[in-house]
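The complex is shown incomplete by one protein chain, all other protein chains being positioned as in the whole.
Here is chain A:
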Amino acid sequence: MTVLPPELAERLAAARSAAARADRRFGTTTARRALETLPALAALLPGGALHTGSVYSVQGSVALATALLAGPSAAGEWCGVVGVPGFGAEAAAGMGVDLSRTVLVPDPGAEPVAVVDALVGALTVVLVGPVGRVGGAAAERLTARLRQRGTALVACTPLGSPSWPQSTAELAVTGSDWQGLGDGHGHLTGRVAEVVVQSRRSARPQRARLWLPDHEGRVAPVTTPVEQVVRAAG
(Lines give C-alpha, C1' and ligand atoms only; values in the text may rest on other atoms or scores of the structure.)
Protein backbone atom coordinates (compact mmCIF):
# COMPACT_ATOMS: atom_id res chain seq x y z
CA MET A 1 0.00 0.00 0.00
CA THR A 2 1.42 3.32 -1.02
CA VAL A 3 1.40 6.24 1.34
CA LEU A 4 0.20 9.34 -0.43
CA PRO A 5 1.93 12.66 0.11
CA PRO A 6 -0.17 14.77 2.51
CA GLU A 7 -1.42 17.31 -0.04
CA LEU A 8 -2.53 14.52 -2.36
CA ALA A 9 -4.27 12.73 0.47
CA GLU A 10 -6.07 15.97 1.29
CA ARG A 11 -7.20 16.36 -2.31
CA LEU A 12 -8.37 12.77 -2.41
CA ALA A 13 -10.37 13.25 0.76
CA ALA A 14 -11.87 16.44 -0.65
CA ALA A 15 -12.80 14.68 -3.87
CA ARG A 16 -14.37 11.82 -1.95
CA SER A 17 -16.43 14.12 0.22
CA ALA A 18 -17.57 16.08 -2.84
CA ALA A 19 -18.64 12.84 -4.49
CA ALA A 20 -20.46 11.78 -1.35
CA ARG A 21 -22.19 15.16 -1.22
CA ALA A 22 -23.26 14.83 -4.83
CA ASP A 23 -24.56 11.36 -4.09
CA ARG A 24 -26.54 12.61 -1.19
CA ARG A 25 -27.88 15.47 -3.27
CA PHE A 26 -28.78 13.55 -6.37
CA GLY A 27 -29.18 10.22 -4.72
CA THR A 28 -27.42 8.18 -7.35
CA THR A 29 -26.32 5.55 -4.91
CA THR A 30 -29.07 5.31 -2.34
CA ALA A 31 -29.46 1.58 -2.20
CA ARG A 32 -32.84 -0.02 -2.24
CA ARG A 33 -33.36 -1.16 1.28
CA ALA A 34 -35.56 -4.04 2.37
CA LEU A 35 -37.84 -3.01 5.22
CA GLU A 36 -39.23 -5.15 8.00
CA THR A 37 -42.45 -6.61 6.63
CA LEU A 38 -45.20 -8.60 8.30
CA PRO A 39 -44.36 -12.25 7.62
CA ALA A 40 -47.83 -12.89 6.22
CA LEU A 41 -47.23 -10.33 3.49
CA ALA A 42 -43.48 -10.67 2.93
CA ALA A 43 -43.81 -13.88 0.92
CA LEU A 44 -46.24 -12.23 -1.49
CA LEU A 45 -44.13 -9.20 -2.33
CA PRO A 46 -41.44 -9.13 -5.01
CA GLY A 47 -38.07 -9.53 -3.31
CA GLY A 48 -39.72 -10.99 -0.23
CA ALA A 49 -40.18 -7.64 1.57
CA LEU A 50 -41.29 -4.05 1.25
CA HIS A 51 -38.49 -2.03 -0.38
CA THR A 52 -37.66 1.64 -0.26
CA GLY A 53 -37.83 3.42 -3.59
CA SER A 54 -40.85 1.36 -4.64
CA VAL A 55 -44.53 2.07 -5.07
CA TYR A 56 -47.09 -0.46 -3.90
CA SER A 57 -50.61 -0.08 -5.18
CA VAL A 58 -53.39 -1.42 -2.98
CA GLN A 59 -56.91 -1.62 -4.32
CA GLY A 60 -60.05 -1.63 -2.28
CA SER A 61 -58.71 -2.28 1.21
CA VAL A 62 -57.43 0.20 3.75
CA ALA A 63 -56.72 -2.73 6.06
CA LEU A 64 -54.32 -4.30 3.55
CA ALA A 65 -52.55 -0.99 2.99
CA THR A 66 -52.26 -0.52 6.75
CA ALA A 67 -50.84 -4.02 7.09
CA LEU A 68 -48.03 -3.05 4.71
CA LEU A 69 -47.25 -0.12 7.01
CA ALA A 70 -47.34 -2.25 10.15
CA GLY A 71 -44.03 -4.08 9.64
CA PRO A 72 -41.77 -1.05 9.18
CA SER A 73 -43.67 0.94 11.81
CA ALA A 74 -43.29 -1.78 14.43
CA ALA A 75 -39.57 -1.83 13.62
CA GLY A 76 -39.32 1.86 14.56
CA GLU A 77 -39.56 3.58 11.18
CA TRP A 78 -41.45 6.86 10.81
CA CYS A 79 -44.53 6.39 8.66
CA GLY A 80 -47.16 8.73 7.26
CA VAL A 81 -50.79 8.46 6.20
CA VAL A 82 -51.85 11.14 3.73
CA GLY A 83 -55.37 11.71 2.45
CA VAL A 84 -57.12 8.93 4.38
CA PRO A 85 -59.59 10.96 6.44
CA GLY A 86 -61.10 8.03 8.31
CA PHE A 87 -57.88 6.16 9.04
CA GLY A 88 -58.77 3.63 11.73
CA ALA A 89 -55.91 4.31 14.09
CA GLU A 90 -56.93 1.76 16.67
CA ALA A 91 -57.24 -1.01 14.08
CA ALA A 92 -53.82 0.00 12.75
CA ALA A 93 -52.35 -0.19 16.25
CA GLY A 94 -53.78 -3.70 16.53
CA MET A 95 -51.83 -4.72 13.42
CA GLY A 96 -48.62 -3.43 14.94
CA VAL A 97 -48.49 0.18 13.74
CA ASP A 98 -46.76 2.43 16.27
CA LEU A 99 -49.12 5.41 16.37
CA SER A 100 -46.61 7.73 18.03
CA ARG A 101 -44.39 7.46 14.95
CA THR A 102 -47.20 7.55 12.42
CA VAL A 103 -48.00 10.99 11.10
CA LEU A 104 -51.50 11.67 9.80
CA VAL A 105 -52.39 14.29 7.22
CA PRO A 106 -56.11 13.58 6.85
CA ASP A 107 -56.82 16.39 4.41
CA PRO A 108 -53.82 17.21 2.20
CA GLY A 109 -55.68 19.95 0.35
CA ALA A 110 -55.66 20.55 -3.37
CA GLU A 111 -52.20 19.13 -4.07
CA PRO A 112 -51.82 15.84 -2.24
CA VAL A 113 -48.88 14.75 -4.37
CA ALA A 114 -46.95 17.85 -3.32
CA VAL A 115 -47.60 17.01 0.33
CA VAL A 116 -46.37 13.45 -0.22
CA ASP A 117 -43.34 14.90 -1.94
CA ALA A 118 -42.59 17.08 1.10
CA LEU A 119 -42.70 14.03 3.36
CA VAL A 120 -40.57 11.78 1.19
CA GLY A 121 -37.16 11.39 2.77
CA ALA A 122 -38.32 12.32 6.26
CA LEU A 123 -40.67 9.36 6.54
CA THR A 124 -39.78 5.81 5.54
CA VAL A 125 -43.19 4.63 4.37
CA VAL A 126 -45.99 6.91 3.21
CA LEU A 127 -49.51 5.58 2.74
CA VAL A 128 -51.46 7.81 0.39
CA GLY A 129 -55.23 7.60 -0.06
CA PRO A 130 -57.24 8.34 -3.19
CA VAL A 131 -55.71 11.46 -4.71
CA GLY A 132 -57.47 11.61 -8.05
CA ARG A 133 -55.59 11.22 -11.31
CA VAL A 134 -51.84 11.25 -11.04
CA GLY A 135 -50.17 12.11 -14.32
CA GLY A 136 -47.36 9.97 -15.68
CA ALA A 137 -44.81 12.77 -15.42
CA ALA A 138 -45.74 13.61 -11.82
CA ALA A 139 -45.60 9.94 -10.88
CA GLU A 140 -42.21 9.55 -12.51
CA ARG A 141 -40.83 12.56 -10.65
CA LEU A 142 -42.14 11.22 -7.38
CA THR A 143 -40.72 7.75 -8.04
CA ALA A 144 -37.31 9.28 -8.70
CA ARG A 145 -37.54 11.12 -5.38
CA LEU A 146 -38.58 7.94 -3.60
CA ARG A 147 -35.46 6.22 -4.94
CA GLN A 148 -33.16 9.10 -4.05
CA ARG A 149 -34.49 9.59 -0.56
CA GLY A 150 -35.17 5.99 0.39
CA THR A 151 -38.90 6.04 1.01
CA ALA A 152 -41.58 3.49 0.09
CA LEU A 153 -45.00 4.60 -1.10
CA VAL A 154 -48.19 2.63 -0.51
CA ALA A 155 -50.98 4.02 -2.68
CA CYS A 156 -54.44 2.96 -1.57
CA THR A 157 -57.16 3.42 -4.18
CA PRO A 158 -60.79 2.37 -4.17
CA LEU A 159 -61.75 -0.73 -6.09
CA GLY A 160 -62.21 -0.10 -9.78
CA SER A 161 -60.22 3.13 -9.98
CA PRO A 162 -56.90 3.19 -11.85
CA SER A 163 -53.93 2.08 -9.77
CA TRP A 164 -50.89 4.27 -9.16
CA PRO A 165 -48.76 4.49 -12.30
CA GLN A 166 -45.41 2.69 -12.20
CA SER A 167 -46.07 0.55 -9.18
CA THR A 168 -43.71 -2.24 -8.31
CA ALA A 169 -46.55 -4.43 -7.13
CA GLU A 170 -50.32 -4.21 -7.24
CA LEU A 171 -52.17 -5.74 -4.33
CA ALA A 172 -55.90 -6.29 -4.15
CA VAL A 173 -58.41 -8.01 -1.92
CA THR A 174 -60.57 -9.99 -4.30
CA GLY A 175 -62.78 -11.70 -1.77
CA SER A 176 -63.68 -11.31 1.90
CA ASP A 177 -65.24 -13.85 4.16
CA TRP A 178 -66.23 -12.30 7.47
CA GLN A 179 -66.51 -14.62 10.43
CA GLY A 180 -68.56 -14.47 13.58
CA LEU A 181 -71.70 -12.78 12.39
CA GLY A 182 -75.00 -14.67 12.24
CA ASP A 183 -78.53 -13.69 11.52
CA GLY A 184 -78.90 -11.10 14.26
CA HIS A 185 -76.39 -12.54 16.70
CA GLY A 186 -72.62 -12.84 17.30
CA HIS A 187 -70.09 -10.18 16.39
CA LEU A 188 -67.35 -9.88 13.80
CA THR A 189 -64.37 -11.98 14.84
CA GLY A 190 -62.17 -11.82 11.77
CA ARG A 191 -61.99 -11.94 8.04
CA VAL A 192 -60.38 -14.37 5.65
CA ALA A 193 -59.28 -12.27 2.72
CA GLU A 194 -58.32 -13.49 -0.71
CA VAL A 195 -55.24 -11.39 -1.58
CA VAL A 196 -53.83 -11.19 -5.10
CA VAL A 197 -50.44 -9.63 -5.81
CA GLN A 198 -49.39 -8.77 -9.34
CA SER A 199 -45.84 -7.58 -9.87
CA ARG A 200 -43.76 -6.55 -12.84
CA ARG A 201 -41.22 -9.22 -11.99
CA SER A 202 -43.44 -12.23 -12.44
CA ALA A 203 -46.09 -12.86 -15.04
CA ARG A 204 -48.23 -14.99 -12.78
CA PRO A 205 -50.02 -13.28 -9.90
CA GLN A 206 -49.39 -14.50 -6.37
CA ARG A 207 -52.46 -15.51 -4.39
CA ALA A 208 -52.89 -16.10 -0.69
CA ARG A 209 -55.53 -16.38 1.97
CA LEU A 210 -54.88 -14.11 4.94
CA TRP A 211 -56.53 -13.28 8.21
CA LEU A 212 -57.06 -9.57 7.64
CA PRO A 213 -57.49 -9.19 10.53
CA ASP A 214 -57.91 -12.17 12.87
CA HIS A 215 -59.89 -12.15 16.12
CA GLU A 216 -57.14 -10.21 17.88
CA GLY A 217 -56.86 -7.62 15.13
CA ARG A 218 -53.61 -9.00 13.68
CA VAL A 219 -52.67 -10.13 10.19
CA ALA A 220 -51.71 -13.77 9.73
CA PRO A 221 -51.68 -16.38 6.99
CA VAL A 222 -54.55 -18.85 7.08
CA THR A 223 -52.92 -22.05 8.18
CA THR A 224 -55.39 -23.78 10.46
CA PRO A 225 -58.82 -24.51 9.03
CA VAL A 226 -61.06 -21.51 9.54
CA GLU A 227 -63.67 -23.34 11.59
CA GLN A 228 -61.21 -24.23 14.36
CA VAL A 229 -60.07 -20.66 14.75
CA VAL A 230 -63.62 -19.43 14.81
CA ARG A 231 -64.47 -21.93 17.51
CA ALA A 232 -61.41 -20.88 19.54
CA ALA A 233 -62.31 -17.20 19.21
CA GLY A 234 -66.02 -17.63 19.70
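Note that a contact is a pair of C-beta atoms (placed from the backbone, for glycine too) under 8 Å apart; a residue touches a chain by one contact, two chains touch by 3 or more; residues count from 1.
The working rule: contacts and distances are computed from a predicted model.
*Asks:* Pick, from "Protein ImuB", "XdhC family protein", "Cytochrome c biogenesis protein ResB" or "Fe-S cluster assembly ATP-binding protein", the protein name that UniProt gives for the chain of this complex that is not shown.
*Replies:* Cross-referencing UniProt, the chain left out corresponds to "Protein ImuB".
*Asks:* Out of A:L35, A:L123, A:L171 or A:L210, which is the one that touches the chain we can't see?
*Replies:* A:L123
*Asks:* Need a quick check: the contact residues on chain A for the chain that isn't drawn.
*Replies:* Interface residues of chain A facing the absent chain: 60-63, 66, 78, 84-94, 99-109, 114-115, 118-119, 121-123, 129-130, 157-161, 175-178, 181-191, 213-217.
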